[in-house]
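All protein chains but one are shown at their positions in the complex.
As written, the chain order gives the labels A, B and C, with residue 1 at the start of each chain.
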């Protein structure tokens, strides 16, 4: 296959995103995607199975971590793809992107995860030829900042 | 209700653990529990929905974060409960324990999450009168160390 | 002593900042201070003793961590002071602020610490009645982002 256009690349990312089993489980869906700015966002709705503290009806911390890790990782893929540039052919890029993995992540739980719908955005702090550092934020539908995170990815 | 015995406290913990919706979703079950040493472990099996990278059939990082956060939090509850001691009555203890929440967490993904069954253990690094710091580890059935984490909890 | 004005509070902070022995050792000096926005910045110059990697003449990671921790902590003090509000008297506020301590911190080293002069800024992610979460950034004189951090403080 030849190198995709920015638009084709976005469609590919969407396809991959939707096929990740645990991402489907959470109901997380790709929402925004800015190829040039290397930012990305995804949304999910609160459903009963995502609750962690049923005394207070708030999201499980693991749901939030899942959203942050996923969004951070896909944002990192966009940055890594662009970083690889023209010298590396498409086949090798695909191989490296499918191997991209989280090295470590910090999550800060700033407010209890209350809300109906959540949006998680990712941006890039650093992209090197092996590592990418992404920063992530999760807001609810009232624009309250619920959680932030920073993660390092290897590709 | 009067103060429970160590054994009754364990049963209570088990009951609460099993009722957390997202913990059930993952299939995570309380396995070991040592009241005196303030350690705890939980197990889960790999199922198709827990996969994150279907190119390589490995657990989603969010599943691992969920296991670490849950086990770290329940271990913290055991330590916080003992720390509150005799001066605080049982009702107030229950109230504070049900409000216990994760402040922040670091997860290190040391190896890809390959395996059939995973065990996650938690122990205590610090217990204060407001904060608990737990350390967590996740192994697969071959005793390979897949992931470690450290988390701070407020109660 | 009676409650200080915002301006007097700033002067007090400056006084305390300058008296911290290890902060003097680094040569870190309070630079900007915005009481209303709860942001703060500090500067230091590269000196030979601050070098970590003498093969590449870059700052030691510990110098960067020191700047981030200090700036994050003083920013947290400003936020904690305001959070305590009118119901707590000045004496008690002082006591609580002098006990403010770092619970945990993550530092990301995004670029090697090259430069002549460094500026470190702090802002607030969350302020509660016990905990404050600060975010910090370190730039060199070319406005290159060298490092970011997130830290949790207890007061």
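Rule of thumb we're sticking to: contacts are C-beta pairs under 8 Å (C-beta built on N, C-alpha and C of every residue); 3 or more make two chains touch, one makes a residue touch a chain.
Just so we're clear, the structure is a prediction, and the values are computed from it rather than from any experiment.
Only one residue from C:23, C:40 or C:80 touches the chain missing from this view: C:23. Counting over the whole complex, chain C has residues 19-26, 48-56, 59-63, 65-67, 69-70, 73, 98-99, 101-109, 112 touching the chain that is not drawn.
Residues of chain B that touch the chain left out of view are 106, 108, 110-111, 125-126, 133, 135, 145, 148, 150, 152. What chain A contributes to its contact with the hidden chain is residues 103-104, 106, 130-131, 133, 150, 152, 154.
In this text, only the chains that are shown with their structure count from here on.
Here the chain pair with the top count of touching C-beta pairs is A-B. Chain centres here are Cα means. That of chain A falls 30 Å from that of chain C. Inter-chain spacing, taken between the CA centroids of chain A and chain B, is 24 Å.
Rounded to a whole number, the gap between the C-alpha centres of chain B and chain C is 33 angstrom.
Multi-chain contact residues of chain B (touching two or more other chains): 103-104, 106.
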